[in-house]
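All protein chains but one are shown in place.
For subunit A:
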Amino acid sequence: MANYFLIILTFSPLLGVLLLAFIPKSLPGTVKAIGILATLVPLVLTFMLYANFNLVAEGMQLSQQWNWIRIPIGEQAIPITFEVGVDGLSMPLLVLTTVISTMAAVAALSINKRWKEFYILFLIVEMGMLGVFSSTNLFQFFIFFEFTIIPLFFMMGIWGYMDRERAAMKFLLYNGVGSAIMLIVFVTLFILVGTLSMEEIRQLLTDPMSPRNVPNLPGYIPDSIRFGLFLALLIAFAIKIPVVPFHTWMLKAYQEAHPAVIMISSGVLIKIGGYALIRMNAAFFPEWMNQLSTLIAVLGVINILYGAVLALVQDELKQMLAYSSVSHMGIMLLGLAATNLQGFQGAVFQMVSHGLIAALMFYMVSLVHERTGTSNIRELGGLAKSMPMISGVLLTAMMASAGLPGMSGFISEFLSFVGLFGVKPVIAAVGALGLILTAAYLLRAILGTTFGPIQQKHESLSDAQAIEVVPMVVLLSLVILIGVYPAVLSEPLQTTLQNIVPRIGG
C-alpha cells in the first residue's frame, strides 16, 4: 500500500462524495453525518502518515510517479508525469488540512439548505487541498489548485450571508488572476526547462553544471528572466496569502461566507501561498529569494502593521479577524524573508499555528453570531455571563493569537523574529511593534464581546452544546500541544529545511 498511499490519501475524500451521491437530500441528518464521517478517512490517513514519517530521510518520501499525458512539441512528445511525494514541509500541512476539514465539517452542521451539494463541494475542496500539498509536479499542482478555487467559489456564493454573491465574485476574480499568472509562469518554465517536475526544475535551475546556468550555452536562462518569473510567482502567491494591497478579497469573504468556508480558506487555503513560496520561489530561484529578501521583509512588516492598525478600528469582529489574518501572515513573510533555518522554521510554524488559531477564532465568533444575531462589538458585551464556555474559549484563542507562550502562536512568532533579527535587525524591530498592536486590537475586540455589562436580551442565551465543543477542544488541544511541546512539529521539519535553506545561502 505504501506505493499508493499518497494517491489514496489525496482521493480519499471522494469516497464520501460517492456515498453522498446515493443519499437522498431529504435526509439532512444522514447527509451531514456522512459528510463529517467522510472527512475522518483522510484524517486517520494523515495521522498514519505522521506516525510513520521518517524523520531523518532527506528528500521526498512515499514518492511515486506515473506517466500521465504526452505533450507533443515539435517532433518530440514530452511526457507529463503524475507524481506525488511528501516531505517535512508538506506533511504538517497535510495534517493541518485534514484536521481543519473535519472541524469545518462539524461547523457546517448549521447549514440549513442544499446540504448535500455543500458537503460534496466541501469534500472536493478537501481533495484539492490534499492534492496541492502532495503534488511534486507543477501541472498537477495547478490542477488541484483550481480544484480548491472553483468549488469554494460556489460554496461562497450559495451559502452564507446577504452579500455573499459579490464576495464570491471578488474571491474568484482575485484568485483567478493569481491562477492565471501562475499558469503563465508554469508554461514559461516548461518551455525553458522542458519539464514540470519540481525536483527536476530545481536541479536544472540551480545546479551550476546545468546548461541552463552556463552563459553562452544554448538554453541558458538569463537572470532577468529568472527575476521576472520569481516576481510573477511572488505576485501570484501574494494574492493568496494575501499580501497588502491584494487583501481586499478576504475582507468581503470573511464577512459574507459561511463560517465553515472561512475556516477552510483561512485555515488551509491561504497557507498554500506561503508553502508555494518555499516550494517554488525559494527552491527554483534561491539567488533571487536571497536578493529580494529585503523586499519580502518590508512587505511582511507592512502586512503586520497595516493589518494590525486596521484591525484596531473595526467594529465587526469578522473584519477584525480578516485584518488579523493579514497581520499574522506578515509574520510568516518575515520568517521567509530571514532566509535562514530559524526563519523558515518560524514561517512553517506560523502556517500551521495560524491555521489552527484562525479556524478556532472564526468558529468561536460564528457561534456568537449564531446566538446573538450580530458580530458587531457595539451590540455585544458581557457574554461571559451567559456563555462562560464560549467566552472562555474565545479568550483563550485570543491569547493564542496574541502569541502567548504555552501556545503555538508564540513559537511561530518567536522563531520568525529570531530568524529575521539575525539578518535584518532594524526591520525586525519595526515589525516587533506589531506584537503590541496585536494585543491591543485583540483585547479591544474580544473584551468588548465577553467583558463589560451584558445586553439584557443576551442574558438568557445558551452556552455551547456538546457537538460544538468538539472543534474547540480539538483545535485548542493542538494549539497547546505545539506550544508546550513544539518538537512535534520541529522534528519532522528539521531535515527538510536543512536541505532547502543552505541553497539560498542567506
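Heads up, the rule we're going with is that a residue touches a chain if its C-beta (ideal position, glycine included) is under 8 Å from a C-beta of that chain, and two chains touch if they have at least 3 such contacts; residues count from 1.
Going forward, contacts and distances are computed from a predicted model.
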Quiz item: What does the UniProt entry say the missing chain is called, choosing from "Electron transfer flavoprotein subunit beta", "NADH-quinone oxidoreductase subunit L", "Glutamyl-tRNA(Gln) amidotransferase subunit A" or "1,2-phenylacetyl-CoA epoxidase subunit B"?
Solution: "NADH-quinone oxidoreductase subunit L"
Exercise. Out of A:Ile8, A:Ala33, A:Leu443 or A:Leu461, point to the residue that touches the absent chain in the complete complex.
Key: A:Leu443
Quiz prompt | Which residue of A:Met48, A:Ile225 or A:Ile467 touches the chain not shown here | solution = A:Ile225
Quiz item: With respect to the chain omitted from the figure, which of A:Leu89, A:Met156, A:Ile454 or A:Ile500 is a touching residue?
Solution: A:Ile454
Practice problem: Against the chain that's been left off, what residues of subunit A make contact? List them. | Solution: 170, 173, 222-225, 227-228, 231, 244-245, 248, 251, 291-292, 295, 306, 309-310, 312-314, 340-342, 345, 382, 384-385, 399, 404-406, 410-411, 414-415, 417-418, 421-422, 425, 428-429, 432-433, 435-436, 439-440, 443-444, 447, 450-454, 485-487, 490-491, 494, 498
